[in-house]
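The structure under discussion appears below in the form of structure tokens.
A single protein chain has been omitted; all remaining protein chains appear in their positions.
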Amino acid sequence: MASVTQAPVPARVVLNQADIDRALTRIAHEILESNKGSRDLVLLGIPRRGYPLAVRLAQKIAAADPDVDPAAIVGQLDVTMFRDDLSHQPTRPPYPTQLPLTGIDNKVVVLIDDVLYSGRTIRAALDAIIDLGRPRIVRLAVLIDRGHRELPIRADHVGKNLPTSSAEKVRVRLEETDSRDGEPINEVVIEAGA
Amino acid sequence: MVSNNGAYLIRGAAILDGAKEDLLIRDGFIVDRGVNINADGATVIEGDGLVALPGMVDVHTHLREPGREDAETVETGTRAAALGGFTAVHAMANSTPVADTAGVVEQVHSLGQTAGWVDVRPVGAVTVGLAGEQLAELGAMADSRAQVRMFSDDGLCVHDPVLMRRALEYVKAFDGVVAQHAQEPRLTEGAQMNEGDVSAVLGLAGWPAVAEESIIARDVLLTQHVGSRLHVCHVSTAGSVEIIRWAKARGINVTAEVTPHHLLLTDELVRSYDPVYKVNPPLRTDADVQALRAALADGTIDVVGTDHAPHPSEHKECEWAQAAMGMTGLETALSVVQQTMIETGLMSWSDFARVTSTAPAVIGRLADQGRPLETGEPANIILVDPAARWTVDPSAMATMGRNSPFAGRELPGKVVATFFKGHPTVLDGKLNTPYRAAAVQHPVQAAGPVSGL
Partner (left out) sequence: MRHLLSTEDLSLHNAKRILDTAEEMAAVGEREVKKLPALRGRTVVNLFFEDSTRTRISFEAAAKRLSADVINFAAKGSSVSKGESLKDTAQTLAAMGADAVVIRHWASGAPHRLAATDWIDAAVINAGDGTHEHPTQALLDAFTMRRHWAKLGGLPSTGADLKGMRVAIAGDVLHSRVARSNVWLLRTLGAQVTLVAPPTLLPIGVEQWPCSVSYDLDETLEKGVDAVMMLRVQGERMNASFFPSTREYSRRWGFDDNRLRTLDRIGLKDTIIMHPGPMNRGLEISAAAADSHRSTVLSQVRNGVSVRMAALYLLLSGETREPAANLSKESN
């Protein structure tokens, strides 16, 4: 998790606020296009930063389709308990899982996360979803795909493909979850590895 | 270190708090004391930096034999005693069988003689089987070869007031003393630790101070009434000190003992639930510790008794409530008393000799123990290095018990040498050889009636 300070590590901004916004607008339209409309759509954000991205996407979808109530199609899906690295990381308290009132049975669920990397988080998310219901389709939308997959998983919608070395760190900072010097901040940076 | 003629010259040790002098020991006695004594073939022991003290006398030792040789034997317990600076110990009666007959006390006495590390003075049980119902044959034990003078049901209280009265009366016939383990049994049913702030939090059944104090109050009054002699074992509370002080002021013939652990440790240690801190009477509060120190310094409490109570490790490696009560103490007593009484400025080495040697010998009626370090006196002497510091390691001790509450602590003071009847049982801080009666010309003096305490 990024704690935002005057970083001693060299950091390169790859997406600024406007870039992020443009990427989300494009993803929102892609989602509507591949779903042929907003019917049965449910956006599930993966904590922490997938959830605010899901909320933003829902708003963009609602902007494109006035029939959509953005609050009614967004949920949060916590995958902590389903991770395969629980015993290799410090203990993490779970985040709440909140589904839209409609549930997810027979819905088109779009999982939203900030960065796609090894694919293990998404694997956990797929398991978590199955314990909650049976969606008709599950798709994946991410802001950044940085490569280095360890599982046969790919994203349906990608904000930006970002070739990285595995030593580098990709930091997504969103105003809903991050700030710098008390100021909300929206950007994606690459930090050189140690 | 072997001497040719069995003589030893301690050169230049401080005699208690006094100046450095030499002590020449031969044939079981101090044959000369002074400066620049000619060694004359005696083995010389450099005493520079050391303090010479009379051998310590423990009024309260559990040697466990007969019956619990898995916990301690007379041999191992008296080795520990010699290393700890003792030249006499009183072996408590709660063996199996109980030391309530002449036969058992003679057996323990003779095991002590065979071992040869210290004088072993058996304590006789007050009641048959420690059952608190019927007087044991106190007279037979007094008249036996063990010449028992101290009687105690220690571990249990003689709580029946009539029985206690009779015991106090009866021992007058042979100048005996009843050593009472003061614990009102009904007030301490299931008791696990001192009753107070800590027991409230830990949820361990309390052992209230009043259970000790009420028995002491009763017993000093009984002692006054029948004109006998009472010794109070292991006094542990400030209230007990007040009662004993009051009794002494009234001229009641009562003596009292405190253990080294009650001079240093408090019930705060029980928070660990480590049964190494489980003991009877229990560790009390800091206020009690301070009162006990003051009482030992001002003479209200007469002696230090170790209540050395070794237990096999399985009796301590368990839940608190399941664990046996008791702590080892012979090999740490001197150091703990030095730390709590001498390094605090409450006592001098002369006071130390009084509470660890002179007074205990008088209480137990040991004529040749606790004597001054003078020419012509029996050579029961220890040499102590008060500047030494050591870390307590129970596994390195001579006692079979590993249950030292001081484990891991750094303590001051080390016994460098112990002379028992003129023979070095300990030299250079290590066990030497036991005393053998045949090697000495003079017969051991019999303990006779002594007036005073």
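Chains here go by letter, A and B, matching the order in which they are written, and residues are numbered from 1 within each.
In this section, a residue touches a chain if its C-beta (ideal position, glycine included) is under 8 Å from a C-beta of that chain, and two chains touch if they have at least 3 such contacts.
Since this is a predicted model, take the numbers as computed values, not measurements.
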Among A:16, A:34, A:166 or A:179, contact with the omitted chain is made only by A:166
Out of B:201, B:287 or B:437, only one touches the absent chain, namely B:201
Among B:5, B:96, B:322 or B:391, contact with the omitted chain is made only by B:322
Those residues of chain B that touch the unshown chain are 192, 195-206, 208, 272-274, 314, 317-322
Omitted-chain footprint on chain A covers residues 78, 80-83, 85-97, 114-118, 120-121, 127, 131-133, 146, 148, 150, 166, 169-170
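Going forward, only the chains that are shown with their structure count from here on.
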Note: chain B sits from chain A at a C-alpha centroid distance in Å of 76
